[in-house]
Structures are given as structure tokens and as C-alpha cells.
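This is the structure I have questions about; it appears just below.
A single protein chain has been omitted from the complex, and every remaining protein chain is retained in its original position.
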């Protein structure tokens, strides 16, 4: 069992890596090279950091051209071909790019994130190691009330005394839980509880970290769901940050994703029928639309119409 | 739009289902029918309950016979064929069986469990709903100390005052965290914090629940890792319980799994070489084995030899 | 090695299974029970046959209610909830249903089909067994010419002599290839080429068969791509047949799928903007749309407008 005198943290080790550059024959994305290893802060103690990547915009079209052969020559440039692939749901060429991120995030965010199964994950293990005393405490302006109209959403920001009480609870409970965690695992004058047990005392706003590796197609799927207005704010800020990184990594692919996925919408057969009737001059109401009230409200929302 | 006068809990709804039996043309496993919908308690508040299953031992050999055609006729019976398939890592026939479980488990166990990605999951959402006041508090005999020789393991059981202090911390912190959770989301005389935020105050020993659906091959992989002596006790008891269910569901497949996976061991090329030399009468030591000390210790363990 | 006197074909074995019905506590779909084990012919020698299934419409909402808890009580009935889940891309409840099909299909169709990776497959092995002399020979009306405008599509039907020549080539080459296959593997007066080698002489219109097991969410994804007008006819007929089966299995889910996926369309941000402008009375042309010519043509197609 090695007890090195000057233990380097993983962060320091990574920082060192950034110092050197090496020649490679591989595809290089200049925009991404700039971001490599740099910490992009998210929330109060979290971050996103790119550890590695594979491929660039040209890698997408290169794969598509092997796939579709001469069929792809008709589209004269990379950007056009990438837009075509995205529009027609040809997902496999996007799978040819890969990214590896180092992410530090609260446990309750990690629990949402991990629902996306088509990725590789190495998470810091509280079974083997001791967690740090770092908790997410929301900024006052992010202390949202439960929505009164929607089980799934947030309403207005909490105010005054109520906000202060919430912050106090979150802070005090976290600190006390961590004090007891430390006390339970301490081997000073006692046996010390196993780490794999002691961790159960820690609340879901404690920070964890992981390496997360995913291909571009599945990353876009993740971003479409998590960079969306309906996603919880605390995961959306991570998705937003990753969007900025992807934009610099594969600008054509990101731009197509923005237009066709983030900014797009899927209309049902009924909704398309309504659009056609409306364009033909017909006055369509919820009653004549064939849609439920909920669907109609969402449809009007897509058309930016208070209807 | 809430219409229910007498809201049924999901548990009650499921209980009702058990009352009726219907005719089906599908493969039926008599052993599993007995378990369907029955709660099998695990830990202090957890459980495993079979919600549905697809296939039986015969479904495995049926798929293998479509695959390997006449090649499988040489093995004269289902049990022999299933052992053959398991021994030779022919995994696809085992994928032809599927099971759906309803599991109630502490969050820190759920976080280990979800690492197995090849399964379908529907978890109770603390974003939409309010969690119950139920926490895992270990039995006194399960309060293990950190191992002094192994970062990853447990040592002796805590004793006396130390054990009592740990139990007090776990109970008191959980209760206080839940009191504050309830207080924060309360809309009584205040706005009430959004549930998706309030949940972050809850510790990792709170219980959650999910539907977990997986094919038999991937379930065996899960069980091999989690019904193992090195797995954390709190997930192992779930794996052990599932083992008992699988044994009644597909007895031949489970028996093969027990012999070839649970009770088996993988020897390296070096270890096989040592076995051959030892069988030829040679005295082999760690120094002459070509193995590291750790490997040698594990190898002697497999041979049940203190060596 | 058993040499049974009256070898049963897998087909006969399956047919026998259909004779008996057994009581089960599991969810039963009456519509699907009718289809179980029945051969649904596709193309000239192919078929689709349901071997097993798990779950029904109620299994989808049951999982959603465990997930979203009281949040789902607002939607008063199963059909409404299923439509809500489909509309908002909540895919995990649909993963709670599973289907196992026995499919007989030409190899070139199997090669497209297998691209969908999230399924379990047991294919008849030409390495172990001898393939039957069965080839897909298109009906005359399905002998389509290469599209002159689209690398990926079909044009008009071939006519007269050309059609006849194609049919002759396909038939004669298949028969000759199979004659030689048989001759090469024959052990009559010679050693006989290994089956795993001899199979390489067989063309891609020979029939193979497999068991294919998939969850409902991934099946819908498959059907959306393969029951589409742009899919190759020879795989589309399989997808169409499976659509009919799914409709009887989970009628609410299928109806939602039909409206939101099969009959729906995804509009890009640019396209939505155009719709909004057109509804506001503006005359929008390709030039003012911000779309490329290809996009604009497809957009007009969605609106059923020759534009």
C-alpha cells in the first residue's frame, strides 16, 4: 500500500496533461482543442470538463459517404450533407463521433442523468473513498415554488422568510449530516463504520463526479431532453454548457441539431391536418380539431398563438 | 382533474390483479405463477415482487433449436442442452426469457443497481410525487466496521456505544431531514418549495421503488456480480432473493448458472499453467508462479488452500 | 446423438403448443392471444408469427403510475394517459411491454432489419445447419426500376421482356447456386465441404429465419422507420404486418403511435417559423424561407401543397 508524500489530486494530474501537445494523425477539431481539460463551472461547485473527443464534422460525412457511396456526392458540401442526415434521421454517421467528459454534479442531478443508458460511466465511488464536504445550495433566485397548475413544474420564486428558512434547512441539514458522516467513519478511538454504510447518511445535494463518455447521436438525444425548457433547471444548466462545447466541436452538426431538434417540434397527424385546414382559411377550434384540451393548448403554443 | 374518492395505492391495485386467473396460450412457468405479485420482503422496508415474466426453460431450448437447427438434436434433453449453452457462453437463447420486477429499495442501493444498463426501468419520481417517510436503518448485526485490510470491504461488527451512536445518527438525521422536507413543500400558509428541489434534502437511505425489466442473460450477469460475496450486503440480499425466484422460474437454467457462474471461477493462463504443473507433482510457489502476490493469494483461495 | 424416427420440424413443435391453454395470473391481451403461433404470410415464402408477449395497454399505464405517482391521476383514463406519454416522449413505460416474434425473411431483408440493435435475436445458423431451397422471387408488379431522380428509390415497374429477363436471372441463378451448394456439402462419395463455407455460394434472396424479441418502445421505433413510405418494399411488408399485430395487442398505444409518429411529422425551427408567417397571411417562398430547395420541397410535401 503506497503512501506517496505528495499525493496529486485527479484534478492536478489532469491539469498537467494540458501543458503538453503532441502530434497526431487523427482528425482534430480546433474548436474543441481549446476547451480540452478546461473547467467550465456549473452551479455552485459543479463543472463540466472535456477529457477527450473523437472525430469532427468531417468524420460524420466521411462515414456517411462510405455508407451511401456515390449517393452522397449529389450533396455538394459537408454542411448540406450533415443537414440532410439530421433531417432524415440517419443517425449512424453521428455515432462516429465520441466525447468523454469529466462532470461534477449533485447526486440528485446524477440520478436523472444516469437514466440515459447508452453511455459509458465511471463514477467516484463512495464505497471505496470518502466524499468531500460539498453540497449544492441553490441561489436565492433559483428557489422556486411548486407550480400550482402542473405537478411537474416550478412556479414563482420563494420570497422573504420562507426562502431564508429553506436555505437554512438545506445548509444546516447538509452540514450536520456530513459532521455525522465524518464522525461515523472516523477510526480515531473507535472502529469506524464502513464507508459503504456511512454514505447513506448524506443527502442528495452532495456532489459526486464521474467520467461520462457518449457518442454524438446519443449526446444529441440527451441534450434535446435536458436542454429543454421542461427539464429541471439544475440539469439544464449542465446541458446548456455542453451545448456550447459541442457547438465549438462540430459546428455544422450542432447547427443542424439546433434547427431540426432543439428549435423544431413534432406535430401529430391531427395537428398537421389542422395546420392544413388553417392554411386553407378554415377557422379551427379545439372542438373541431379532434384534439384533447391539453393537446390543443400545446399545439397553440407551438404556433405561438394564445388561441 | 382529480376524480378518485377512494384512491387505491399501486400496491392495492396490484393485489387485486392477483385475484384473477385467465387462460393463455403462452408458455407458463408453474413455479413462477406461485410467486406472481407476492411481496418478498428484503431489508427493513424493501421488497421484490414479480409483476410479469416471459418464457420458461423450454423457451430457451426452443430458441436454441431454431438457431442451431439439427445441431442441437445431438443433445437429447432440455437440461443437457441448457447446460451446454451456458458452458459455451451461447447467451442469446437466454435472452429469450424476460422478467419484470417491482422493487422497493434504498436510494444508495438503487444507485449501484442502475449501473447495469441493459434493463428497462420506471422509477418513482420524487420530482412529480412526494416520497414516503421510510428509511433503511441497518440491524445492529449489520453495522460493519470499515475493513482495515481492504478499502472495499467490511470488517467486524461495531459494538456497544459506537453502534448505538451510529444508529442514533442515522435515525435522527433521517427524521429531521424528512421533517424539513415536509415543511419545505407544505403549502400551508406559504408558497411551498418545488418537490424537485425539496427532495435534495433527503439522505441516501430513503426508500425508492421501481419497475425493473430485464432478460434472463442480463439478469444472470447482474446476479453473478451482486449475489457475490464481494458485493455490498445491502444489494446482495436483493440478489439472493431474486436468485430464489429465478430458481423456481427456470430451474434448469438456474442450476446451470449456479454451477458454471456462481460456483465457478475463471483462471488465467498463468493460473492454469500452475494447476497443470501442480497436477504433475511440481511444488509451485508464488515466486515460481509468475503471479503477483495478490493474484497468488486469490488463486490459492480458489483452490481452498491457505498456501 | 439422437436419430429420431419422426423428426418434428420447429414449425410442428410450435403448432402443437397452440393446442393447449393454461391459466395464468399475468396480464393477458385477448387480441394477441388470437394471433399467438398463427403464421401471417409475408412475401412469397416468408412469415411473421407471435411466439410470446408480455404486457398490455394497462401494463404501460401501471408503470407510468409507479413512476409519476399522483401526477398521473390528473389524466383520468388509460387511453388519455397513453396519448400523453407518447406525445411527451416518455418512452420508459412503453418499454414495459415485450414481444417475441418468429420471422422468416430473405437474407437481404434480414441485413437491414438487424441494424436495429436494441433487440434480442436467435437466427437459424447456416454454419451448423443446412438451409432450405427457398428464395424470394419478386412478383412481376414489384419489379421496380431504379428511380431516375433519387439514388435511394424505386421508379416505375419493369415491363415486358426486361421484366422476364430479370425473373429468369433471379430464378436460374438461385437454383444453380443451390444445386452447387448441395453438391459441395454432399458427403456422397466425397468428403463434403464444411457448411460454414458452402453457404457463401448462396445469394441474398435465400430465406433465413429468426426469433426476434423487442420491447414496445423499440418496436415502435423500428416500425416508424420501416413502415414508412421511404422504406424498401420488401421490409415494409413485414413492418405493415407487425403493425396489424400490435394494433390488436395494445390498441391504445398503437393508436397513439399512429397519430403521433406514423402520421406525424417533425418540423424544423425554420419550418415552424414559415408556418407561423403563413398563418399570419404572409406569402412565403423558398427564397424567403431560409430553407434549401430540398428542405422546402419536403416541407411543402408535409403541407400537401405542390407549392
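Which chain is which? They are A, B and C, in the order written, and residues in each are numbered from 1.
Here is the rule we go by: contacts are C-beta pairs under 8 Å (C-beta built on N, C-alpha and C of every residue); 3 or more make two chains touch, one makes a residue touch a chain.
Just so you know, these numbers come straight off a predicted model, no measurement behind them.
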Full-complex contact with the absent chain, from A:93, A:106, A:138 or A:153: A:93
Sole residue of C:23, C:140 or C:204 that reaches the chain not shown, by the stated touch rule: C:204
Identified contact with the non-displayed chain, of A:123, A:142 or A:240: A:123
Positions on chain B contacted by the hidden chain, ascending: 68, 70-71, 74, 80, 83-84, 87, 89, 92, 151-152, 225, 258-260, 262-272, 275-276, 278-279, 292, 294-295, 298, 302-305
Touching residues on chain A - with respect to the absent chain: 1-4, 7, 10, 13-14, 17-18, 20-28, 33, 36-37, 51-55, 59, 62-71, 73-76, 92-93, 95-96, 98, 100, 102, 120-125, 128-130, 209-211, 213, 215
Touch list for chain C against the chain that is not drawn: 106-108, 111, 114-115, 117-118, 121, 127-129, 136, 138, 143-147, 151-156, 158-159, 162, 165-166, 169-170, 173-174, 176-177, 180, 183-185, 187, 190-197, 199-205, 232
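By definition in this document, only the chains that are shown with their structure count from here on.
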Rotation, 0 to 180 degrees and nearest 5, that superposes chain B on copy chain C via CA atoms: 180
Averaged-CA centre spacing for the pair chain B and chain A, given as whole angstrom: 28
Sites on chain B at which at least two other chains make contact: 121, 128-129
